[in-house]
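Below is one structure, written out as structure tokens; the observations come after it.
Only one protein chain is missing from this complex, and each of the others stays in its spot.
Letters are used for the chains, namely A, B and C, taken in the order the chains are written, and counting of residues starts over at 1 for each.
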Amino acid sequence: MPKTIATAKVVGQKVLNSTIKILEVYAPEIANQALPGQFVNVQVCKNTAPLLRRPFGVAGVNKEAGTFTIIYRIIGEATHILADVCSGDELSIVGPLGKGFDMTAEKPLLVGGGLGLAPLKFLAEGFGAGKTDILMGGRTKEEVCWTCIYDELSDKVFVTTDDGSDGTKGTVMALLPELLASGVYDCVYVCGPVPMMKAVANACLEANVKCQVSLEKYMACGLGACLSCACGGIGKRLKVCTDGPVFWAEEVVEW
Amino acid sequence: MPKTIATAKVVGQKVLNSTIKILEVYAPEIANQALPGQFVNVQVCKNTAPLLRRPFGVAGVNKEAGTFTIIYRIIGEATHILADVCSGDELSIVGPLGKGFDMTAEKPLLVGGGLGLAPLKFLAEGFGAGKTDILMGGRTKEEVCWTCIYDELSDKVFVTTDDGSDGTKGTVMALLPELLASGVYDCVYVCGPVPMMKAVANACLEANVKCQVSLEKYMACGLGACLSCACGGIGKRLKVCTDGPVFWAEEVVEW
Amino acid sequence: MVKALYEGRLAVDIAGLKMQTPVTTGSGTFGFGLEFRDFLDLEKVGAVTVKGTSLLPAAGNKGQRAIETPSGMLNCIGLENPGSEYFLEHTLPELRKYDVPVIVNIYGHSPEEYGEVAKKLDVDGVDAVEINISCPNVKEGGIVFGTCPEAAAEVVRAVKANTSKMVITKLSPNVTDIVTMAKAVEEAGTDAISMINTLLGTVIDIDRQKPVLGNITGGLSGPAVRPVAVRLVYQVAQAVNVPIIGMGGIMNARDAIEFMLAGASAVSVGTVNFIQPDIAETIAHGMLEYLDKHNVQSINDIVGLALPNGRASMPYLNK
Partner (left out) sequence: MVKALYEGRLAVDIAGLKMQTPVTTGSGTFGFGLEFRDFLDLEKVGAVTVKGTSLLPAAGNKGQRAIETPSGMLNCIGLENPGSEYFLEHTLPELRKYDVPVIVNIYGHSPEEYGEVAKKLDVDGVDAVEINISCPNVKEGGIVFGTCPEAAAEVVRAVKANTSKMVITKLSPNVTDIVTMAKAVEEAGTDAISMINTLLGTVIDIDRQKPVLGNITGGLSGPAVRPVAVRLVYQVAQAVNVPIIGMGGIMNARDAIEFMLAGASAVSVGTVNFIQPDIAETIAHGMLEYLDKHNVQSINDIVGLALPNGRASMPYLNK
């Protein structure tokens, strides 16, 4: 499955909430190959600042249309530029990159927060509508506005917010133990802030449920060359960009 | 007449030829003050590359509408970005900068080439329709496509091209001597490549006709602070950005 | 001053030089200050540092003097200036109309010449002199004062011996060991250190197949050099007993704060003046927002916080 440098044509952008946008681009060479969990590296402008490409998890593909989507938060120099691209504009995108999720689960539980909910969306689509349950956590109601997406995709949608403005008050750990105890799920897929992923991974270990984590580390190339995103595995070094971003929880020793 | 940092709103862009565009922006604080010969310093993007503002001579103003125009060639990183701005976009523009042309001539002859024809357009408008004659020189017919602009503005329009594809074959010097000899003109205003301006200045000196030149030198600030654009005057240093860009030909010793 | 700006929250005292904000202007990037009056209130700038002034007028370099580079620019102005005589007669009186400290950047081609300029400028209206040691030592065959600890120290002593003003020495980054340079000028009596001066660079025009700049090489400034400047401030702040004025690619309040967290007691804005001519005043607002966000009363309290042991890492703060 070769990686390519695609000249992607922007199809359009949608707004998810005040700071998050959904970008759809036409790039069949990537859309036809991308698997849930993989990411792409986007060049937001041709000038030297911002210089590096920015990595984004693939949030979904439309093989018929040859398009795929990424979901991003408008937070820095690069994403502000990205937020201004219009239908018809061209973006240089390298991908698909990294290794995706294991798709063999019988009854998967997805657990996510923040932008981690973007790759999980593609995963939910990969398993098929209604096949997955999802537990999402955020600080406020606005951060879990992703329910509008997952209500269509997943079977059960569990929500927690730190301030209790939506769903159960607390973090995902307020609900996870009982969900695991129910014995319904044979695999948990978590993508979100590191503290969330560590807590979930530990809970799964105790409950003896398989768990995959999708790591995010600052990366320059996304190709396994620069070693910016290296982390510690069992008896060997791991590269988030090529050995991951998806790992079995027990594979990762030093996060 | 204070200089300001204006947040200018793009009104629109027109194409003059394959590489030259006309940009109109709304910035009354500049439009109401700018005089023929003055320039503005435009920030084409908010990122650090390109870093510096780019200077452009004011090519015309519409005081009623509060707008002014600049005419530029799409040649480098900055002008490529500028070529993509759309109606409604905002640009930070500093101006008006520099000293303008002397407007006391009875019968002015404008001489220009390349983008030098942009500030001369504003000068022709300043004198009033039909008040000026213009002599423009270029390498090819395409380079003197400005006739479409000056046919409206000026009385007589003289054209020379190096390859003879339009007007008289040769440089502006093929026609200038006889025009000066005619005794019709009491002042010549020249803006173009340095060799053209030097030749014209010398011819005027010989013919004893007053001559103003509009110099262009690489400048960083346009405010008289960086001294990038300094040149040699009579017994003193001159700054193109604040003492100029318009000088009486005899003022400039070291171009 | 009638009333302290911003309730004094941004006021700093650099070796006796009282500034209402920690922001001064890089020599050669702010003219004589007067050029920027249309854009800002000079009295809301911490201090105005005027362009490099020499004993006699200097014409500077021929040919192209500046060129943009990725996120930076090279300049080889060649220290063109009207000379100390002209400055005292025409410029200083104008500047004195404003209630703002004036720092005069000075240079010479021998320690003696530095001393003479310093003496000439030891007048009312001048609050401090900043020594530009990045100049060729004519006597020593043009090697740059700023790259030799002994030569730099000699210049500092010559200036100190000829002025009653506060003396700032501006360090060059083009050295293997900036700490040795810093300690040498501190030893020689400088009251403060400003850093960094520009990095030496060049750009070649591949069509003309010649260097773009008339002087072949020029000084690199702008955001491109900021990581190098912050690193050098970070190193020197842990080694000297004098305050540091940090500079090098500051574009906004974030960048200024970065230098202060690295150990600078004040900052200087340079190349950005060409792009945002009001920055020397407006940057103060971003600093206040930062202080509020972090619940800090005075800008002085953030100096050095990013050092290995925080403020305890700075000899200057623990004298």
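Everything that follows uses one rule, which is that a residue touches a chain if its C-beta (ideal position, glycine included) is under 8 Å from a C-beta of that chain, and two chains touch if they have at least 3 such contacts.
Owing to the predicted nature of the structure, the values given are computational and were not obtained by experimental measurement.
Asks: In the complete complex, the chain left out here touches which of the visible ones?
Replies: Every shown chain touched by the left-out chain: A, B, C.
Asks: Of the residues C:223, C:243 or C:270, I need the one that contacts the missing chain.
Replies: Only one listed residue reaches the unshown chain, and that is C:223.
Asks: Identify the residue among C:5, C:88, C:179 or C:203 that touches the chain left out of the display.
Replies: C:203
Asks: Kindly note down the residues of chain B that lie in touch with the hidden chain.
Replies: Residues 48-49 of chain B touch the chain absent from view.
Asks: Which positions on chain A touch the chain that was left off?
Replies: Residues 2-5, 43, 48-53, 94, 218-230, 232, 237, 242, 254 of chain A touch the chain absent from view.
Asks: I need the residue numbers on chain C that touch the omitted chain, in ascending order.
Replies: Residues in contact with the chain left out: 69-72, 74, 147, 174-177, 199-204, 206, 209-211, 216-217, 220, 222-228, 230-231, 234, 249, 254, 257-258, 261-262, 290, 302, 305-306, 308.
Basically, only the chains that are shown with their structure count from here on.
Asks: Among line, ring, star, complete and other, which best matches the way these chains touch?
Replies: complete
Asks: Mind naming the chain pair that shares the most C-beta pairs in contact?
Replies: Maximum number of inter-chain contact pairs occurs for B-C.
Asks: State, to the nearest whole Å, the distance from the C-alpha centre of chain A to the C-alpha centre of chain B.
Replies: Computed value for the inter-centroid distance: 53 Å.
Asks: Per the centroid of Cα atoms for each chain, what is the distance between chain A and chain C, given in Å?
Replies: Here chain A and chain C have centroids separated by 47 Å.
Asks: When the centre of a chain is set as the mean of its C-alpha atoms, what distance in Å lies between chain B and chain C?
Replies: Centre separation, chain B to chain C: 36 Å.
Asks: Spell out, as numbers or ranges, the residues of chain A touching 2 or more other chains.
Replies: Only 48-49 qualify.
Asks: Among all residues of chain C, which ones touch two or more of the remaining chains?
Replies: 70-71, 223
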